[in-house]
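All protein chains but one are shown at their positions in the complex.
Note that the chains take the letters A and B in the order they are written out, and that residue 1 is the start of every chain.
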Amino acid sequence: MKTHVETTINGETVECLIDPSSTLLGMLRNDLGMTGTKEGCGSGDCGACSVVMDGELVCSCLVLGVEASGAAIETIEGVADRDQLHVIQEKFLEHAALQCGICTPGLIVSTKALLAENPNPTEEEARYYLAGNLCRCTGYDKIIKAVMDAASAVQEA
Amino acid sequence: MSEARQFQHIGQRTIRPDGFDKVTGRANYGADFSLPGMVWGKILRSPYAHAKITKLDISKAEAHPGVLAVATHQDLPSVNAEAFAAGETAMDVLDLARNVLADQKVLYHGHAIAAVAAKTEAAAEAALDLIEIEYEVLTPVVTLDAAIAAGAPVLHEDMLTQGLDQPATEPSNIASRMELKKGDVEAGFKEADIIVERVYETPTVHQGYIEPHATVVRYDDKAPSLVWASTQGHFDVRAAVSKLLKMKLGQIKVIASEIGGGFGGKTTVYLEPVAMILSKKSGRPVKMVMSREEVFRASGPASASRSKVRIGAKQNGELVAMEASLHFEAGAFKGSPMGPGCMTIFTPYDVPNMYVEGFDVVLNKPKVAAYRAPGAPQAEFAAEMAMNELANKLDMDPIELRLKNAAKEGTQTIYGPKLKQVGLIECLEAAKQSPHYQSAIGDGCGRGLAAGFWFNIGGQSSVTLNLNPDGTGTIIEGSPDIGGSRASMQMMAAEVLGIEPSRLNPLVADTETLPYNQTTGGSRTTFATGMAVIEAAEDVVSQLKERAAALWNVTTEQVDYKNGVALNLAGDDQMTLAEICAAAEKTGGQISGRANVNARGAGPSFAVHLCDVKVDQETGKTDVVRYTAIQDAGKAIHPSYVEGQYQGGAVQGIGWALNEEYVYSDDGVMENAGFLDYRIPLASDLPEIETIIVEVPNAFHPFGVRGVGETGIVPPLGAVASAVSDAIDTPVTKIPCSPPHVLSMILNRD
Partner (left out) sequence: MVAVTYHAPTSLDEAVALLSSSELPAKVLAGGTDLIIQMQKLVTEQRLIVDLKKIDGMQSATLSDEGLTLGPSLCCAKLTRRDDIKAVFPGLVEAAYLIGSSQVQGRASVGGNLCNASPAADTIPALIANRAVCQIVGKAGERSVPVESFVVGVGKNCLEPDEILKAIVIPHPGKATSDAYLRFIPRTEMDIAVASAGASISLDSDGICTDARVAIGAVAPTALVVEEAAQKLIGQPINEAALEAVSQAASDASAPISDRRGTAEFRRHVVGVLAKRAVMAAADRAKEK
């Protein structure tokens, strides 16, 4: 029997009827049509499904949809302000920090969470914080350069 | 032909045109697509590595109210053994049919047997239990030695080894043998002062793309059936579905979604033909997405290998002979990249005497697929380790040893052609001068290096370039973009047309919009599709000149076109591209260029990588502390994406050398089928990956381009493993250099 879930996503109240065994990832992608958050593994090992839930960075594949009731969720769809990209998104593009782009939404959400917690990370801190975001295309070099540049840019702003 | 010249747009670091969609989550990948009425398909997979199917009864499943369709091998029309191209490898249609849905025999744990379509994923998964199936379990063949042993259980009763001097009369697990030779190795070895001879081994590894295989298929009787697929080659998906289901090419429309990584692993089909059957039988669109576990167990990893290598040199470092015997694991069906392995292994070296023998071996593991320069990393790893050991024995710098014997223009390769101008020497010199090589090796660290080679391919690409009345336009090309190639297409067209790249929108069109385009692979896209883009743009330029001529009432010969402006040589009129487009209606209709190429003259790309590692001598843990990737790009169209290819290939190779391997039980079950225990490198595992782009232009591309996507994965295996050898003062002959293996070498060294 389906469960009614009311939650806030990127500032908007949203309702849906879901199978209680659904993960938050499944609820976002299949019930709400929000496919920006990706599934790479379904077991919390790749970070492609990263979202922020009540201020904490989480893997949405490891959260039940029903747990999102009453919570505030932030996804990749809420990072840009309509067509105005967030500085993190701009830096990713400037530094060519993406090739196939499948890990990019997860990485951008995670980078945003990193900079909220630690606005001036060292390169090592950035690499360790983002260790849960797998990328197979870039070797991470340009990603970390984009993250460090975004941190400076945010500080200067 | 290319000229050394100043480019206006080529070589800039533009923002990729598809970038906005990718950083906002709007880009649609394989699993992001839905159709009204869509249902889900799931696959029943073999629990045994090797078994006969003695009973397969789908009637209960079909009768279940929640099940909309069931598919088995019986739903595939019978096909014959027939080779057809798939990316850089050829595939046998009969083998493909039997891989996609098992025919009476299952040949690896996870082998697809049947599929069910139901309204939800959970319902489809649950319905698999309704399929009644019985097996006669056979002895699994899970190692190379077990596969080639006399009396080994045979996977295919009709497999007689091809390529033997005396034809085989009994079936075995050796699908084929190949031999390449140059000169006389026995005579060569007689001249050697030093010989290095070792056996090297590499494991089964996976390409590790983060996006699992996914497709949505809608069968249609009266109109082209629709296939939405995450693939490196949608035209080859069409060809595969056409062959397997005996549908005409025109009955199938394939749309390539954005693709979340492929590296060669998405140049074949697993789900699409099955989804097509389910869609036809259910009358509904069918979505199928592999789980991560299914990707590991049942897609196409890269061959494990064993290479016996023997090289000989004079005391002054001049190589006199190089010899190898290579065994490649093909998995359940024939077709490992043994051939390219044999062809590439010694190609970085100009040596008069070479002999290479290769064996393609089947065993009860998933059928291998291409992985970035398929065959070359495995084979060249062995050669490069032997070369480094030789340098050590000769007390010679390993770069100097390679410079002394480096392949160059005119070198006769073992596989036939003579090399045209290539950049290995330039890469070796750049390595020698690099800040990395000039720096001292840190305390407790070891240093290694290796060279690498890949041929690159050209092949068929078709492009249309359409201009709008306001002078903007679209580049319609057919190469799925796996790494940012649309940015380069934009720049190449812009260079020819003399306009800002952002005025042209490049898009990857479906199989109905363009003629056949070869799969994105073989490092062909910037080279061959780029060539087609350039030709299509040149076609546009000649039309622009004609239209300007018409407007000025002069002949076409009296019109020149430079930097986006047509010039009347017989007067002093000029018109911009946009102005000519605005007047197109008046001068005969809209302006659109096209090119269909079968590009020849792909230039090989050589590379040299340097690696410093630190090994914890008490635990065997190895950390990469410095890494430099140096590679010849011919001409870097977009330097950031060229660097990105170097870095990505390097890190995949680092993973292959340090921690990645399929771990199998004695029963042939993969024990680490997930990203937790199949350990690809993390951001925290790595230092900066320094890059040096060498440019020795390829004379056969208008801008000098060489493909760069693949070579970069070749050197890291040897660079990392020889750095470990240096750090622990013991020659490494087997990768991955996982901590237990390294610790064991440390504890057992003399």
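To be clear about the criterion, a contact is a pair of C-beta atoms (placed from the backbone, for glycine too) under 8 Å apart; a residue touches a chain by one contact, two chains touch by 3 or more.
Keep in mind that what you see is a predicted model, and the values were worked out from it rather than measured.
Although one chain is not drawn, the whole complex shows that of B:Asp165, B:Asp221, B:Asp572 or B:Glu618 it is B:Glu618 that touches it. Among A:Thr7, A:Thr35 or A:Ser50, only A:Ser50 touches the chain that is left out of the view.
Contact with the chain not shown here comes from a single listed residue; of A:Val58, A:Ile73 or A:Ala151, that residue is A:Val58. Even with one chain removed from view, chain A keeps its contact list with that chain: residues 3, 19-23, 42-45, 47, 50, 53, 56-59, 61-64, 66-67, 110, 113-114, 128-133.
Those residues of chain B that touch the chain absent from the view are 122, 125-126, 129, 618-621, 623, 658-659, 663, 671-672, 676-677, 679, 681-682, 684-685, 738-740, 743-744, 747.
The rule we apply is simple: only the chains that are shown with their structure count from here on.
A separation of 29 Å divides the Cα centre of chain A from that of chain B.
Residues 19, 21, 29, 33, 35-43, 45-46, 48, 75-77, 79-80, 85, 89, 92-96, 98-105, 108, 124, 126-128, 130-144 of chain A touch chain B in their complex.
Residues 13, 15-16, 18-20, 22-29, 31-32, 34, 120, 122, 207-212, 258-263, 289, 291-292, 482-484, 638, 640-641, 643-644, 647-648, 650-652, 674-676, 680-684, 686, 688-689 of chain B are the ones touching chain A in the complex.
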